[in-house]
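Every protein chain of the complex appears in place save one, which is left out.
Note that the chains take the letters A, B and C in the order they are written out, and that residue 1 is the start of every chain.
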Amino acid sequence: MLDRLSLAVDEREAVGVIGPNGAGKTTALNVMAGRLRPDRGAVVFDGRDVTAMPAHARCRAGIALTHQIPHPFEAMTVFENVLVGATHGGGRTERDAYAGCLAALEQTGLAARANTRAGTLTLLERKRLELARALATRPRVLLLDEIAGGLTEPEVLALVAVIRDVRAEGVAIVWIEHIVHALRSAVDRLVAIDFGRSLMDGPPDAVMASPEVQRVYLGIEP
Amino acid sequence: MAWLDTIVQGILLGGLYALFATGLSLTFGVMRLVNLAHGDFSILAAFIAVVAVQTLGLNPLLALALVVPVMAAVGYGLQRLVLNRLLGRGILPAVLVTFGLSIVIQNGLLEAFSADSRRLNPGGIETASLPLGGGLAVGWFPLLTFAVAVLLLVGLQILIGRSAVGRAFRATSDDGGTAALMGIDNDRLYALAMALSLAVVAIAGIFLGIRTTFTFSSGPDRLLFAFEAVIIGGLGSLWGTLVGGVILGVAQTTGARVSPGWGVLTGHLVFLAVLLLRPSGLFAKSRRVD
Amino acid sequence: MTLLRVRELSAFYGDFQALFGISLDVAEGETVAVIGANGAGKTTFLRALAGALPVPESAVAFDGRPVGGRPSPALVDLGLVLVPEGRKIFPSLSVRENLLVGAYRARPGPWTIERVYRLFPILGERREQPGTNLSGGEQQMLAIGRGLMANPRLLLVDEISLGLAPLVVKNLYRALEAVKAEGTTLLVVEQDVSQVLAVAQRVYCFRKGAVALEGAPARLTRERISAAYFGT
Partner (left out) sequence: MTLAVERTTRASRFGAGAAVLLVAGLVALPWTGDAGLMRVVIEFIALLVLAQMWNLLAGYAGLVSIGQQAYLGLGGYALIVLADDLGVNPFLAVPLAGLVAAGLALPTAALVFRFRDAYFAVGTWAVAEVYRLLIANTGALGRGTGRTLKAVFPLARETREQVTYAIAVVVGVAAIVAVYLYLRSRLGLGLMAVRDSESASESLGVDVFRTKLAVYLLAAFGTGTTGALIYLNLLRISPDAAFSINWTAYTIFIVVIGGIGTLEGPIVGTVVFFLLRELLADHGSWYMILLGALAVLAMMRYPQGLWGLVAERWDLRFFPVQRRVRLDEPPPA
């Protein structure tokens, strides 16, 4: 799925990843998060080779992932969902974790839903919950897999605002998204990939304007 | 010579185990279902044969013609009415429902036939043997069992490898959703697989009943032997199932020769050893697991 | 004559609504394309038509008969067949066997295994190999061929170009022309706009589960498509 892909993210940097369906974007995130092992190559985090580290340990080390299809813990409340991230991924005791949970809930606009069973949430709320849980793990880098997919326009804008907010707090971000205007407004850099390889890497406007990306991504001949 | 005899007996016993294992392997292959009542259905078939022999005066081998279709119908109905409704709800319901059926069948048989042990008598063939020279002899009946096992496996191999239904089995096993888009009715196919599974295990049950005595509670051990043969041979390989059965059979006869109490235990230990050393079995088809 | 008539079709995944009142028509012999960005509901739409999602009976009419919510095998019998997204080749089956599964309950018609081999010679050459040993483009040929083996009146094709190089995509669309020439009606979903505009008589653009734009390709400018795609 991936073919000698290289991708680097600096501390506090936000990078967007685009590419057509099947280009290997989700695979790339899963390799970074430790959910898939690369056949060759390495994942280095904070100067340390973490290629052999399992997913749960990477989360504890500061790499958090939100899934494209939200997997809430359906029988648990929204608050408990976030608490899992804060206590296990964030490595805090339950009492110490409460404040961080509240912050994550408030930041994602879910505070009023804290006692709701996660299985009954709407799609937007599920996406917000993915984000809230990931934030509660106190990540240094946040991997977002199509978190805006399937949302209405105002919902996308609201989510972008949250992500800009997270970024302002110094969390590095890698964001896969098809909704290009959402990406453009939140990232420093865009990487376009196709056939598991990096096609273009640079400032968002330059990448989007390049004929190569227009052709591959939109399929529109310029 | 005595050792050679032990091994030959074990190989032939393996044929019987392969008969038990085939149906289990089939239902797992097609729909990822492990029927925990598999062994009990074989014993149920043997008891139906007992009734047929007593009331109709049939030879047990002729009773096959009656019992096998009956068990196939039971399998079809079981899958359609009960098990199909549990698929897609995770692993727990199917495991627990078939386990519940296992206990219900055992106690039903106990109630109907008491705890006495039974045996099917086909009139002589079970004791006749074929001398091979050098003091070595093999029983005609174990030989027949082994031959039937091989023939059934060849037949199944052809059915699965060459026929339209067989292709549908494999397609559904790979990806039931896409198979449905091609016009394959998964529910009907699953019911066919269970019918086939119980038909084969009915043969196994009657052969067991001719070979040795059985009681209402003989089922669970047969399930374990079948399971072990499948795992030793490797999932998804019919010939592996035969080899798995043979290895288990040889382990049991060899162990029993060392000490009478060690037969079944040696079989279990060989199974655990294979699991430890080659978790995917000896002849597993490499299968992509997503 | 209208072969497929869709009226006010809505579809849900659990409590998530993916389609909002879609209406669409396909005439016999026509090629219609559905385009739109990821997540616009194109694949959901095809799956709803093919019986993989529950929909109200009256929402879909095929050949004048209401068929919404019927199971896939019943729709295959009527001649409505889906070539699914991502090709979904059966890994345990050879190329030939994959094609034969397509004919599991085939209707009479022009498509036989030999006819498919003539359309895609590479499939004939590699007929005994496992279907998943083929390259992505060849697998897409196999998926189309498998769908044709049912002799459909309407073939639904989901995103032919997924993960394929432009030249390969061009060849696949050329093959679709041959399918069309046999009289098969086509409803094609695609992200790759350029190819689709060349083969389709009419185009529907989906955005967020609803029809945002509809018309003949000649009347759709790049700006209008882009606007309908992204809502900018």
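List of remarks:
We adopt the following convention: a contact is a pair of C-beta atoms (placed from the backbone, for glycine too) under 8 Å apart; a residue touches a chain by one contact, two chains touch by 3 or more.
Since we're looking at a predicted model, the values are computed, not measured.
Judged over the whole assembly, touch between the missing chain and the shown ones holds for A, B. Interface note for the absent chain: among B:Asn107, B:Ser163 or B:Thr213, the touching residue is B:Asn107.
From the options B:Val97, B:Leu196, B:Ile210 or B:Val243, the residue with contact to the chain not on display is B:Val97.
Of the candidate positions B:Leu13, B:Leu33 or B:Leu156, contact with the hidden chain is made by B:Leu33. Those residues of chain B that touch the chain absent from the view are 28, 32-34, 36, 82, 85-86, 89, 91-97, 99-101, 103-104, 106-108, 110-111, 220, 223-224, 227-228, 231, 259, 261-262, 264-265, 268-269, 271-272, 275-276, 279. On the side of chain A, the interface with the absent chain consists of residues 33, 35, 54-57, 59-60, 64-65, 67, 71-77, 79-81, 83-85, 87-91, 93-94, 98-99, 101-102, 106, 111, 114-115, 133-134, 137, using the contact rule stated above.
FYI, only the chains that are shown with their structure count from here on.
Chain-to-chain contact here is organised linearly: an open path runs through the chains from one end to the other. Chain C has the Cα centre that lies closest to the mean of all protein Cα atoms in view.
Of all the chains, the one whose CA centre sits at the greatest distance from that of chain A is B. Centre to centre, using the average C-alpha position, chain B and chain C are separated by 43 Å.
Chain geometry summary: the mean Cα position of chain A and that of chain C are 32 Å apart.
By the touch rule above, chain C contacts chain B in their complex via residues 50-52, 71-73, 76-77, 81-82, 84, 88, 90-93, 97, 100-102, 104-105, 146, 150. Put simply, chain A touches chain C in their complex at residues 20-23, 120, 122-123, 146, 149-150, 152-153, 178-181, 195, 215, 218-221. By the touch criterion stated above, chain C contacts chain A in their complex at residues 15-16, 18, 37-39, 86, 159, 161-163, 165-166, 190-195, 208, 222, 225-226, 229-232.
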